[in-house]
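One protein chain is absent from this view; the other protein chains keep their places.
Take a look at subunit A:
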């Protein structure tokens, strides 16, 4: 039994959008007649971005502190090789098992904080228009917000 081959149906707009895939991303420019709501949306998006960046820096600092700190401790205290716990050297146990739970905690805290920042933001890009995710053919352009397609959700 052979199933019929699926045929893709696209709207004229989709075809137009896909045909200019290598043009610069004009769609990302703010509309020339941007009104107050547009400017407010941009300001809100900037605030979210700055908060997320601060959070990412914090997480990276924690990650570097853990990795370089743990290896640094093992480097400066060779005595840990001779202390044993359950028959295994403590330094080996720290290397083999110590970092994984901490890595998980750092990642978990980051994701929770990042989601809170997103929840606190009241402005959203609307996912709409032609794009690879709305059923268009093998598109490689991002699903782009059109002009004036953003607005308050809450």
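In the analysis below, contacts are C-beta pairs under 8 Å (C-beta built on N, C-alpha and C of every residue); 3 or more make two chains touch, one makes a residue touch a chain; residues count from 1.
Operating definition for what follows: contacts and distances are computed from a predicted model.
Missing from the rendering is one chain, named in UniProt as "Cation/acetate symporter" (options: "SbsA Ig-like domain-containing protein", "Cation/acetate symporter", "ABC-2 type transport system ATP-binding protein" or "ABC-type transporter, integral membrane subunit"). For subunit A, the residues touching the absent chain in the complete assembly are 3, 5-6, 8, 22-26, 28-30, 42, 45-46, 48-49, 52-53, 55-56, 59-60, 63, 66-68, 71-72, 74-75, 78, 81-82, 84, 87-89, 91-92, 94-97, 99-101, 103-104, 106-108, 110-111, 114-115, 118, 121, 123-127, 131-133, 137-138, 140-143, 145, 153.
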